[in-house]
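One chain of protein is taken out of this complex; the other chains stay put.
In this document, chain identifiers A, B and C correspond to the written order of the chains, with residue numbering beginning at 1 in each.
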Amino acid sequence: MKNNIGTNISMTLFGESHGAAVGVVLDGLPAGFAIDTDRIKSDMDKRKAKGRISTQRHEADAVQIVSGFFEGKTTGTPLTLVIQNTNTRSSDYTKTHGRLRPGHADYTAFEKYHGFQDYRGGGHFSGRLTAPIVAAGSICRQILEANGVQIGSHIEQLYTVHDDVFSNDIDVLKDQIHTVNQKDFATLDPQCETEMKALIEKVAVEGDSLGGIVETAVIGLPTGLGEPAFDSVESILSHLLFSVPAVKGVSFGLGFGFANVKGSTANDDFEYKDGKISTLTNHNAGINGGITNGMPIIIHTCVKPTPSIYKEQASVDYLTKENVKLQIQGRHDPCIIHRARIVIDSVVAFGLLDLWMSKNAQGDLV
Amino acid sequence: MKNNIGTNISMTLFGESHGAAVGVVLDGLPAGFAIDTDRIKSDMDKRKAKGRISTQRHEADAVQIVSGFFEGKTTGTPLTLVIQNTNTRSSDYTKTHGRLRPGHADYTAFEKYHGFQDYRGGGHFSGRLTAPIVAAGSICRQILEANGVQIGSHIEQLYTVHDDVFSNDIDVLKDQIHTVNQKDFATLDPQCETEMKALIEKVAVEGDSLGGIVETAVIGLPTGLGEPAFDSVESILSHLLFSVPAVKGVSFGLGFGFANVKGSTANDDFEYKDGKISTLTNHNAGINGGITNGMPIIIHTCVKPTPSIYKEQASVDYLTKENVKLQIQGRHDPCIIHRARIVIDSVVAFGLLDLWMSKNAQGDLV
Amino acid sequence: MKNNIGTNISMTLFGESHGAAVGVVLDGLPAGFAIDTDRIKSDMDKRKAKGRISTQRHEADAVQIVSGFFEGKTTGTPLTLVIQNTNTRSSDYTKTHGRLRPGHADYTAFEKYHGFQDYRGGGHFSGRLTAPIVAAGSICRQILEANGVQIGSHIEQLYTVHDDVFSNDIDVLKDQIHTVNQKDFATLDPQCETEMKALIEKVAVEGDSLGGIVETAVIGLPTGLGEPAFDSVESILSHLLFSVPAVKGVSFGLGFGFANVKGSTANDDFEYKDGKISTLTNHNAGINGGITNGMPIIIHTCVKPTPSIYKEQASVDYLTKENVKLQIQGRHDPCIIHRARIVIDSVVAFGLLDLWMSKNAQGDLV
Partner (left out) sequence: MKNNIGTNISMTLFGESHGAAVGVVLDGLPAGFAIDTDRIKSDMDKRKAKGRISTQRHEADAVQIVSGFFEGKTTGTPLTLVIQNTNTRSSDYTKTHGRLRPGHADYTAFEKYHGFQDYRGGGHFSGRLTAPIVAAGSICRQILEANGVQIGSHIEQLYTVHDDVFSNDIDVLKDQIHTVNQKDFATLDPQCETEMKALIEKVAVEGDSLGGIVETAVIGLPTGLGEPAFDSVESILSHLLFSVPAVKGVSFGLGFGFANVKGSTANDDFEYKDGKISTLTNHNAGINGGITNGMPIIIHTCVKPTPSIYKEQASVDYLTKENVKLQIQGRHDPCIIHRARIVIDSVVAFGLLDLWMSKNAQGDLV
């Protein structure tokens, strides 16, 4: 409900872009898991703005573990992660907060909170809130990895540039996941990275922005994760993915492509081999009836272009009720998809761990 | 959690395809709402299999209101809807239940429930479970309509056939919603309905099946519905939509099309006119930062082809662990999208009412 | 929330006293558990009104398992229990429903539901709703018993008559639990049963009613059940116990008696013996810091006198807003504590199974 999610483990998110800090409380984790804090840092770095294609706002993302962590291991009680906000220029916002930025939550926040919201930099609706999500996700992911699960994402499409897609060959896929997880700007084809970056820089000069599509793969999951009806794997993961700012589309396996094939193609035939059952194809992305079948989960997530652009836009001043021409100032990314990718990995990790922590899930955690 | 969903109102789903009955408990409804039971029946009829393009299994979908309904109105206590199962031929299933049907939950149910699941006709995973959802959704929808909200869906794509799309003109859209809600097979273009039905019949002869894409529109919503972070409108609705069997993709507004436009196009500029704020375009589908802005919500939902096909498929017998050739018998739809459309309307209605029942949607205490 | 409770397993309650049926949906149960339906019947019988000391309303409590039960075992999907209402004399109520019965929910239901509640026989607030709770509790209890847990309750006090109390000797306690579970009117001292029944008959003649205190014992629990902070064993069990109509007090171990002893007495010293840690006394009722320590849980629950009495009472007609003299008609128990005892056992069983189904609970289920 609201800023808390999860059934078996839960995540409670708090903070605003220009408040004292942002953070998250992660509850229900198994006790005694040794957390690699360097790994948290490296995951946080993947989210960090870098180079010419990113905002010039340099965030200090030092993650402090405030509770639930003792002598290097989880205690089993609430694990709280806090990231102090620094380098925030509130002066950028105070004068103009009535002027609604198109594509942002400014207007809806005014309506929902009657003007009492912290409007600075998007406040609670800022992408800044994804920082604690990544920190929490990093811990969930480490637990999953210790149980043989690997997660990886890459930018499959950025406007006109298309990357390769994940392989259907499990061994190749494993290598691809390993590869993208080493990169800051995750593409399968290195040439594609160059083109995408060039495109972002070009659009930045125009004062415009871009979005794209992220492809995510998860391998090594046990069968039996997910619940019938309302807690299907797709339901749990989409709920989390649509909580990530700017996400407007989520699909599994063939996704919207299922409209273009017949059932005889859509179905994944079964095969019994080497003592185990698997499917010959994986159009359903490792999920049947909302429950994992042991095959890779393949997700496509569409991230819309950054709403903050420098081009002049038509808008309204909520306070004066005047139509205005809006010229956004400040520091903004012309594209966030390369940063969003680790946020996507993080919520997927949380969702899958939550399902795995259900006692009536098939697979047991180590 | 599992078969219960909702924060302010909740829906608890139960039953199996070939059990005694299927049903739902709807809790938290406002007291004193006069339910139109004929409307429930007409919504149930939209879900019913009809004509040559549908299964020959004729379901008796008489909805009994067991509780929470007194003297024609809701009592405010749990409203329970039960639909008896009739005309179930269990003999069709008992002999062959180890033989896993591709695209179905047979395998994952075996793995999750260790073989104790009711395997007849898909049991708890059957599309039959959408009947009580439609009955519950019909009540939620009536409450929304009494508050000025209209919901409508049509089949935007069926394999190679494409229907028109919903208009950006609110008045035209209102008429379109009215029109599709009158139809059993919902398309905007009547000619398109003829072509789609012909296509379904053709594929049925092949022993194959089809899926498609449903476009859903919601108008008349107040601003301020939805919560930041995890209970965004997109999160709540996608969670419910992916609980509908066969749904594999969900998007809002431009959806995956956001990858093909720049921010200057993606953003919806604001305008103040006749005392109210609205947007000039509606690419974000009436949702900013997860919260409604008063514009129409536009959803695209992809429904995969019916997994039950008559063509021979490769499979495995879970019990004997043998590779087998599977030839599905029984009565099955070559396409379910025309029936799925009302299920989609129903879960959308539930989700929006749930969000509306949040006190801080209005933010007042007394 | 509202009529749904539980984290790992959940129970959703529905129905009214004079509606079509009452029932409950039990979700999250382990799959493959063989339910003894005769045991459900015998538990239901313990709740049933019997003999001269009980109401003359003879309820048909045939429990129908509508879903989640296949070939004699739980399927792991929602298990629904429905009990049809029969022998309801609505005519007793219709004429007088505006006349508020003291001690009942008539007034508060009017206020909460604005007069739309089903007022017949207390509607959703009727003790009739405890029937499905007992049926659900019987299943939870059978699962606990299969895991070595025993639950038993007796009437420790009825007005001026006091029964013996449960023994601190675990072997004696085990026998006592066995004994009370054989009885319809549960006391440890048979002589005490005779006195209590005589007292109830005497008070019935006066047209008055009685309440009392139930003592409940649970043995065989593993250590580690319960959560810190808000899901302590005491929190979970009291939440459920106070959901039972007429319960006004709940305590654990010494309970309110803790006010009369010093810490040196209140504390239970530890002892390591025969390879296990236990406490020398059990004043804290097997619960430290909200988590089970393996010792017996001892609960005291106070059930107030039946609010329905035949003596004339001062009241108000809610509809006419007149002060009236109320003379309750119909069939009512002069005492319900002997029937409440199995309801108490049932909610305790549900609560403990819910805690046990938490993956991070120490003990694993068989």
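The definition used in the following text is that a contact is a pair of C-beta atoms (placed from the backbone, for glycine too) under 8 Å apart; a residue touches a chain by one contact, two chains touch by 3 or more.
If you're wondering where the values come from, they're calculated on a predicted model, not measured in any experiment.
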{"item": "Residue among C:Ser153, C:Thr216 or C:Ser315 that touches the chain left out of view", "value": "C:Ser315"}
{"item": "In chain C, positions touching the absent partner", "value": "1-5, 7, 11, 13, 100, 102-109, 111-114, 122, 124-125, 129, 157-159, 203, 206, 208-213, 223-224, 226-232, 234-236, 238-243, 245, 247-256, 258-272, 277, 279-280, 284-285, 287-293, 300, 302-309, 311, 313-316, 318, 321-323, 360-362"}
{"item": "Chain A residues that touch the omitted chain in the full complex", "value": "1-4, 7, 10, 12-16, 19-23, 25, 27-28, 31-32, 64, 66-68, 70, 73-80, 82, 112-118, 123-124"}
{"item": "Interface with the undisplayed chain - residues on chain B", "value": "7-8, 28-32, 76-77, 143, 147, 222, 228, 356-360, 363-366"}
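Here, only the chains that are shown with their structure count from here on.
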{"item": "Rigid-body rotation angle, chain B and chain A, from Cα fit (steps of 5°)", "value": "180"}
{"item": "Chain centre separation in whole Å, for chain C relative to chain A (CA means)", "value": "46"}
{"item": "Cα-centroid distance, chain A relative to chain B, in whole angstrom", "value": "26"}
{"item": "For chain C, residues that touch 2 or more chains besides their own", "value": "7, 28, 31, 76-77"}
